[in-house]
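Provided herewith is a single structure, encoded as structure tokens, for subsequent inquiry.
Only one protein chain is missing; all other protein chains are in place.
A, B and C label the chains in the order they appear, each numbered from 1.
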Amino acid sequence: MIKRGKGLAISYYGTGYGNGYPDVSNAIVRLNKDGKVSIFVGGTEVGQGAKTVFVQIAAETLNINIEDIILYSEDTINTPDAGTAAASRQTYNTGNAIKLACEKFIEELKAKAKEILNLDSTEGLIVSDSNVYLNSSKNDKVSFLEIASNVKNGFFESQASFTAHTVEMDVETGQGEPYWPYTFSACEVEVEVNTLTGIVNIIHARFAQDVGKAVNPRMIEGQIDGGFYMGQSYCLFEDLNIVDGKIMNNKYSKYLLPTSMDTIDIDKIIIEDPESTAPFGAKGIGEPVTIPVAPAILNAIYDAINVRINELPATPDKIISALKKVKSEDQL
Amino acid sequence: MINLKINVNNTDYEIEIDEEKRLIDLLRDELRLTGVKEGCSEGECGACSVILDGKLVNSCLIMAFQVNDSKVVTIEGLSEGDNINYIQKAFIEAGAVQCGYCTPGMILAAKAILDKNPNPSREEIRMGISGNLCRCTGYEKIVEAIELAGGYLNGTKTYRE
Amino acid sequence: MELKHIGNSIDRIDSLAKVTGKAMYPQDYYVDNMLYGKTLRSIYPFAKINIDTREAQNLPGVIRIFTHNDVPNNAHGVLHKDQLVFCKDIVRRIGDPIAFVVAETEKICEEAIEKIKVQYEIMKPVLDPIEAMKEDSIKIHGDSNIVYHFKLRKGDALRALEESYFVATNTYKTHSIDHAFLQPEAGIGYLDENGNIAVIVATQYPHYDREEIAYCLNLPIENIRIINSNVGGAFGGREDITLQVHLALAAKTLNRVIKCVYSREESFLAHSKRHAMIMNYSTGVDKEGYLTAVKAEIIGDTGAYASWADNVLRKAGVHATGPYIVPNVMVDSYAVYTNNPYAGAMRGFGATQVAVAYEQQMDILARELKMSPVEIRLKNILKVGSITSTGQLLNNSVPLENCLRSVTE
């Protein structure tokens, strides 16, 4: 009645719009009057953690405190276009744009510091903790605040644009370099299938996600949890039930999403292998964390009951009719 | 229109409201307590959860006139300014927040759990938030947050500096 | 290089606002004397329509009813401008917007919608993508229902399959699903202090919304401003236009603040879905368990509108062979119009659907060869220096083996 099975699936995912479609993110870094730094970028926080990632990348590049960065990402009136928050492209594309803008900004700061400190070169200047120092003598320094007070007209700011490298594929053969970078995932689940009710319980799950470099490990874990959830839900629960073009399950009482009692804790493994074209090696993972889940569950179901579910969703009634079909075929 | 008296987040109100309005309409449209979220309007998602006379309820499934002389706590009642309570703290620290739309309801569900039992098991926590849907987190970090909050409450954990 | 901030699990910078209930989503904005808007939508999947708003317009409290007559450029869409701000004489799916009522209260909006007369001349809908692909099918847009066809060719897949030790041939079907983000669509339209049209909305791509509004209303983009509030989940479902143009049009015409909030049911009707796919796969393997060839035909039902269909079916096609080295490949993926709910972006963008097929195929091959699922995968996976099915050299970060071993060892 209760059968156990294990299932494995691996997958990969090419980041971005791809195929030579212009995949551009822009960012602006500006020095505020109070010595803090504003980042202006049109990338959207949809819950994935983009804002936090942007700030971490900026803080790292500028070598300043998180609290000294003010992020503006909501209003088109003051933010440059950073593309869509989709295709797992914000960390990679917009992250790169922010990093580039911050690097330019550092050069601008050094040039300004050279002027203020009466140096003959920007050589040996380092930026750290909202100050520009001369490496050889810590006394020769100028703070961001002082630089800000030296700005007479307009803004002290830098702007950068990043375009992902992709190439349009050959129309007849599809050969080419459609996406970059690729991100890899693996998932193994163990399930219990009730052969009378068709209910599938996931009793154990492990998920390994290549992240390039983890910007914020806890947020990555949150993405893996959520991606697994959505994969599980896609495979076993959600069903719009479209009949004659009409969505029959058009409310939450009919369109079933798993509750907290239908999910389990997942073993999460973050695999780091920095990607050299990515900001600090970090790849986007928002989508990859969903992809191998459904096939891993389907493979586990097969392992448990020797029945292939070729058609999603694997709802309890579908599993029962698939079992019945196999049974009657066996009897023939 | 009807008149009703209600205490929300320790403030007394006398409100004139349309007979057809629900508790959620009263809280959002009249009192502008927009931390009360509407996600499904049928008691499935729990985003509109509030604590009514000590009990966790869906404010979309209660008519406003029914709550005359009642006491309601919404997410806005848990903190003062940036001075947040231990559950809110735990949610931030455990990374239990993603898009944030389920968060107020989840935190109130957590409060309902912890008000009864400062030492809930993970199973009890999962049961306690099983009327609150979350589409982003897969619930695990939320369960962790409530466990952590329980630790703050029963003294086995101390606040992170 | 020592890193100070990268690699730290710092608290999310938006979490304080979210745990206190202070984070504002579009439905949380209230302005005194604001008006409400509500959309009249098609109830048939394919029909000619005729619309009469006169009676509704006379209802007390109704400010204005917008229809196709009010839109300078009545077309939008992320790739193909095949969607209408308001349908003019034909509806192509259940849920197509026909009119936008602006009134003093939501209740009056609902009453007005009841009073708008829509005459539907019902046509036979095309609901099966395979039927839709046929030459003699009824066409939903233009002269073909095939929006996009992606071809991937490497080596000689047909011959390699013939010569394979074993070939698994199976059909997989995945269904259409909804993003079901917890926050239903909502928005506020108004004119800002400079007279520009401002729309507060939860969107994945504010600059795209700005461009679409500018195009539809025939205004320079400088006159449009999108304020992207907090977004209550998206997953691909907030890439297309839903209420943005309606609100902008109403704000510009009326110079008032207009609010619109979708119910959960309307949210299901309004935004895109995950593409349902039919995937016919033949996967060949040699005696040792090395993949010889993959032949796949992938048909994606994009419903009444294309949205991101080309990119989704392209991504499906490119990823169709899985993270494996496959010497011979023949993939054809198609995006096809039907009168079903329209499909667009959703987490994984076509790559999610094909994994359902290629990973079950791998298990089937493994069982046939009496190999473990791990063993057959290890033999075929992409590594540093591997060439993908599109001929792309992977010369950077490719830790797939590490991922695979981590979950199985």
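By our rule, a residue touches a chain if its C-beta (ideal position, glycine included) is under 8 Å from a C-beta of that chain, and two chains touch if they have at least 3 such contacts.
Note that contacts and distances are computed from a predicted model.
UniProt records the chain missing from this view under the protein name "Xanthine dehydrogenase family protein subunit M", selected from "Xanthine dehydrogenase family protein subunit M", "Nucleoside ABC transporter membrane protein", "Trehalose transport system permease protein SugB" or "Ferredoxin oxidoreductase". Across the entire complex, contacts from the unshown chain go to A, B. The chain omitted from view is touched by exactly one of B:35, B:77, B:131 or B:150, namely B:131. Residues 2, 19-20, 22, 41-44, 46, 49, 55-58, 60-63, 65-66, 68, 109, 112, 127-128, 130-133 are the ones on chain B that touch the missing chain. The chain not displayed touches chain A at residues 1, 194, 196-199, 237, 253, 256, 258-262, 315-317, 320-321, 323-324.
Criterion: only the chains that are shown with their structure count from here on.
Put simply, the C-alpha centre of chain B and that of chain C have 32 angstrom between them.
Chain centres here are Cα averages; for chain A and chain B they lie 29 Å apart.
As a whole-number value, the distance joining the C-alpha centres of chain A and chain C reads 18 Å. Of all residues in chain A, those touching 2 or more other chains are 46-47, 49, 218-219, 227, 230, 251-252, 257, listed in ascending order.
Counting only residues that touch two or more partner chains, chain B has 39-40, 42, 45, 95, 98-100, 133-136. Contact residues of chain A toward chain B in the complex are 46-49, 218-219, 221-222, 225-230, 251-253, 257, 259-261, 263, 265-266. Against chain A, in their complex, chain B makes its touches with residues 39-40, 42, 44-45, 95, 98-100, 122, 125-127, 129-143. Put simply, chain A touches chain C in their complex at residues 7-14, 17-19, 21, 42, 44-47, 49, 51-52, 55-57, 59-60, 63, 66, 71, 73-77, 79, 81-87, 169, 171-179, 181-182, 184-188, 206-210, 212-219, 227, 230-231, 234, 238-240, 242, 244-247, 250-252, 255, 257, 269, 271-278, 280-283, 286-288, 290-292, 294-296, 298-299, 302, 308, 310-313.
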